[in-house]
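One protein chain omitted, others in place.
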Amino acid sequence: MAGFDYSPKVMDYFMNPRNMGELEDADGVGTVGNPTCGDVMRLYLKIEDGTIVDARFKTFGCAAAIATSSMVTEMVVGRTISEALEISNKAVAEALDGLPPVKMHCSVLAEEALVAAIEDYHERSDGRDK
Amino acid sequence: MAGFDYSPKVMDYFMNPRNMGELEDADGVGTVGNPTCGDVMRLYLKIEDGTIVDARFKTFGCAAAIATSSMVTEMVVGRTISEALEISNKAVAEALDGLPPVKMHCSVLAEEALVAAIEDYHERSDGRDK
Amino acid sequence: MSVYLDHNATTPVREEVLETMLPYLRTFFGNPSSVHSVGRQVRQAIEEARATVASGLGVRARDIYFTSGGTEANVMVLMGATGTKQAEQRRRIVISSVEHPSVLHSAKELEKRGFEVISLPVDERGVVSLDHARQAIDDRTLLVSVMLANNETGVIQPVAEISSMARAHGAWMHSDLVQALGKIPVDVKGLGLDMATVSSHKIYGPKAVGAVYVRGGIRLRPLLYGGHQEHRVRPGTENPAGIIGFARAMELVLSDMDQGVMDRVEELRDMLEQEILKRIPHIRINGGGASRVPNTLNVTFGFVEGEGLALMLDAQAIAVSTGSACSSGTLEPSHVLIAMGMPHELAHGSIRFSLGRMNTSEEIMETAQKVARVVEQLRSMSPLYEDFTKSGMDFGSYLVKVGSDDEKSAMEE
Partner (left out) sequence: MSVYLDHNATTPVREEVLETMLPYLRTFFGNPSSVHSVGRQVRQAIEEARATVASGLGVRARDIYFTSGGTEANVMVLMGATGTKQAEQRRRIVISSVEHPSVLHSAKELEKRGFEVISLPVDERGVVSLDHARQAIDDRTLLVSVMLANNETGVIQPVAEISSMARAHGAWMHSDLVQALGKIPVDVKGLGLDMATVSSHKIYGPKAVGAVYVRGGIRLRPLLYGGHQEHRVRPGTENPAGIIGFARAMELVLSDMDQGVMDRVEELRDMLEQEILKRIPHIRINGGGASRVPNTLNVTFGFVEGEGLALMLDAQAIAVSTGSACSSGTLEPSHVLIAMGMPHELAHGSIRFSLGRMNTSEEIMETAQKVARVVEQLRSMSPLYEDFTKSGMDFGSYLVKVGSDDEKSAMEE
């Protein structure tokens, strides 16, 4: 770590993470990453009529991992599922005023967590439809 | 040079050389060394009844070269020729409280200059005898 | 002011040390190689510093060469030894798996250049295996390099024992003393060392100065070429202020140790360990079962990641490290903890507390409280902790499970 410096915004989202915690009645939950690599992100989504109305996260990982997952929860609320799926890892990183190169994989992980949670939502609703 | 330090005695004999100069009526003169190597010593001896009664030197060379040649002029005066020939380069170096290792060759040169001057004396007297 | 608990990364320069340095930054500025007295007086001060450093290590002044730090000293030994005549016959280098990166990465480079490198494993306490050493060190061995104290865990290695194995086979023995110096007595002769490394900025001296001891008779191939400085073993214009400060720091740190400063530091370290154990569940003290230098405490906090923990503590004015500062800049977990058999997940959650002479018991109590609070906060964020609490497992069985997960994922690679 270090050898780089986080932007003030990364530090803010790390120190004061928005939307941290569990969503008991989540409609979709996605967990990605590997504790062996030092990062695990779990994203909880509440979805109504195809729109994300609430989001929470839990993350085991470095400051960048915590900040990106927090940021992604902020970015998705109010969007439709298809809009949410358009959020790229770069957009997450940019919303945090950038990430150090060695930490860009955290934003990838955040994007993946979002996709996984949405997939989980689809699976569950498929299950319910059947 | 440097990387070593001269003893105070070397510095004294360098800064205030004893017996510096020419002996106009020398009985033996020896010049040794090579300007290419940075050291040339010339020793002038006045010899009476087989005893050295006066000595002078001129030296082109470093502080150690000047100090050793000055020291050798002091050491020989009052000695017989055979006594003088017993003065070793080590004795000259010791009389100066030692020389840095890289400068020991100066004391060798001083010994050689003495031998050369005595040889010159012998040659001259041989010539006179003939 | 923050509570500084990262003395293994670096120490502040003591005021007494700085005072000896300043004249060599102001008045005595000559080049020590110069023929004139402006330079000669600096040369003399360097030679006095050399004598001081040598006597602190119990060796001869002429066997001490000043370097730009511990890294350069270690690399000089490894690269230098392999450039000698002896290296034509002896192609094996033996190191430990918990060496500083300057030794590890030099060895890796030597492997590329055709040497056989054997890296001795450590047990779960972090102690180098003597059995493995006995097997590895043979008549083809050129150099054995085992550190005296590890920078991350503080664990002290059986250097004297390994050194006699090296001697029995005619191999050279080197030890990186950087983290031992000033913390425990260091006796170069008693340890049977042919070469040794020390660094100034770990003992309250200035940064970017160190020294290597090379026993007379060994002629390493130099790393640098140039002027005649340091007998051509280490050319380049010297760092007089740095060297003089280093020597003074060495004198002071050794006299401090005589006066019991390290005993007090040890009490504080033990207090920190107890307070953390008391307050925080699901943790492990790394190297706790071995003898350690008195100032170092390395703790794994289950379910949290080290960088986040260190940064949260930093925001609360507690400075600690997640491992060796030098291997930071990477995403790899500590090679030292991995070598001790710790699963990657847990290695990621480790923090090194390294105390110094100025720490107080108030600071220690404050640290323990803040660590407990921050660990709790991060665990509340951790999906791993959520899963653990829901599973109803105890931490012991969790460790076993994580360990076997780790082996599986290693096998998949």
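Worth pointing out:
We just call them A, B and C in the order they show up, numbering each chain from 1.
As a working rule, a residue touches a chain if its C-beta (ideal position, glycine included) is under 8 Å from a C-beta of that chain, and two chains touch if they have at least 3 such contacts.
All values reported here derive from a predicted model rather than from experimental measurement.
Within the set C:H105, C:K370 or C:K401, the residue that contacts the chain not displayed is C:H105. In the complete complex, the residue from C:L18, C:L57, C:A171 or C:L399 that touches the missing chain is C:L18. For the chain left out of this panel, the touching residue among C:M262, C:L311, C:L355 or C:V374 is C:L311. Only one of the listed residues, C:G170, C:G226 or C:P281, touches the absent chain: C:G226.
Touching the omitted chain from subunit B are residues 1-4, 11, 14-15, 17, 20-22, 31, 34-42, 58-63, 65-66, 102. One chain of the complex is left out; on subunit A, the residues touching it are 1-3, 5. Against the chain not shown here, subunit C presents residues 2, 4, 6, 9-13, 18, 21, 25-26, 29-31, 33-39, 68-72, 74-75, 100-102, 105-106, 108-109, 199, 201, 206-208, 223-229, 235-242, 307, 310-311, 313-314, 319-322, 324-330.
Just so we're on the same page, only the chains that are shown with their structure count from here on.
Taken as a graph of touching chains, this assembly forms an open line, each chain in contact only with its neighbours along the path.
Chain centres were defined as the mean of their Cα atoms; on that basis the chain farthest from subunit A turns out to be B. Centroid to centroid, with C-alpha atoms defining each point, subunit A and subunit B lie 90 Å apart. Residues of subunit B found to touch two or more other chains are absent.
Not a single residue position of subunit C touches two or more of the other chains.
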